[in-house]
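Just passing along the structure, written as structure tokens.
Only a single protein chain was left out; the remaining protein chains are all shown in position.
Take a look at chain A:
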Amino acid sequence: MAEVLVYVDHVDGAVRKPTLELLTLARRVGEPVAVALGSGAESTAAALAEHGAVKVLTADAPEFADYLVVPKVDALQAAYEAVSPAAVLVPSSAEGKEIAARLAVRIGSGVITDAVDLEAGDEGPVATQSVFAASYSTKSRVSKGTPVITVKPNSAAVEAAPAAGTVEALSVSFSAQATGTKVVSRTPRESTGRPELTEAAIVVSGGRGVNGAENFAIIEALADSLGAAVGASRAAVDAGWYPHASQVGQTGKSVSPQLYIASGISGAIQHRAGMQTSKTIVAINKDAEAPIFDLVDYGVVGDLFEVVPQLTEEVKSRKG
């Protein structure tokens, strides 16, 4: 069976969930060979082996943290040349997409970004994408070179599939471009203690109707009762009520959780683009005519300041 390269997104050796999902998809098209770079790379091996990686290629060097994107492209290219894989799969983070695209240019391949599903096909892997604010679904494939495909979080279930996960050191020589953009300093994002927005099974979002930064406390309280991540519409972010990192929509995060709860969000196309593929959608809004109600499985027309706290209390008491 052909080998498939899987780029590993990890934080100091802790593999992030989208990479484990990617291994599930990778196993459909070949034998996963993982590529883990930077500090803690070798510590990723156990988790990767548990989820199907037959091999884990690792490399660490200061360049990975000190310079933007290109050192990682150099390393992934080295892995590509060492393995000659049938496809290269990368998690669809902002950085992941950039790494994938630059690799594709170098190896003379086409690139598909933001796939939401992947299956084996006669002419190589077939990627499903959700386009035009999720109003269309397309099936595409790379028609030149080795397919390079990035896959969005929550596109597949994490499955245990124990494999060897043999660790091998990857030898990387950095290109002249590798040190072009220096990372002068890095400030880690403060942890909220809540699940990562793009990875969460449940997302609770607030919009214009929340009407003030201080009122986001009731959105957070509902989220915490459900173990959910907190999102915000562009209107709420632009008003300065909630950080941009939590923005759901075309220019923010695109989420696809099991359950999406929209509070005080009208459902403009910009927002729908980022949440329309959620499995179950629930909305609370004062305006019965709000377009968000066209998407919902269950909606409540009412004052979110009444409905949301009541829901939070009910969730808490049912959970005991």
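By our rule, a contact is a pair of C-beta atoms (placed from the backbone, for glycine too) under 8 Å apart; a residue touches a chain by one contact, two chains touch by 3 or more; residues count from 1.
Definition applied: contacts and distances are computed from a predicted model.
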Record-based protein name (UniProt) of the chain missing from this complex, from "Electron transfer flavoprotein subunit beta", "3-oxoacyl-[acyl-carrier-protein] synthase-1", "Diguanylate cyclase" or "Sn-glycerol-3-phosphate transport system permease protein UgpE": "Electron transfer flavoprotein subunit beta"
Selected residue (touches chain absent from view) among A:Ala46, A:Ala82, A:Ala221 or A:Ile269: A:Ile269
Contact footprint on chain A, counting only the chain that is left out: 11, 68-70, 73, 93-95, 97-98, 100-102, 104-106, 109-114, 126, 130-145, 177, 180-189, 196, 198, 202, 226, 244-245, 250-251, 258-259, 269-270, 273, 276, 280-282, 284, 288, 293-303, 306-315, 318-319
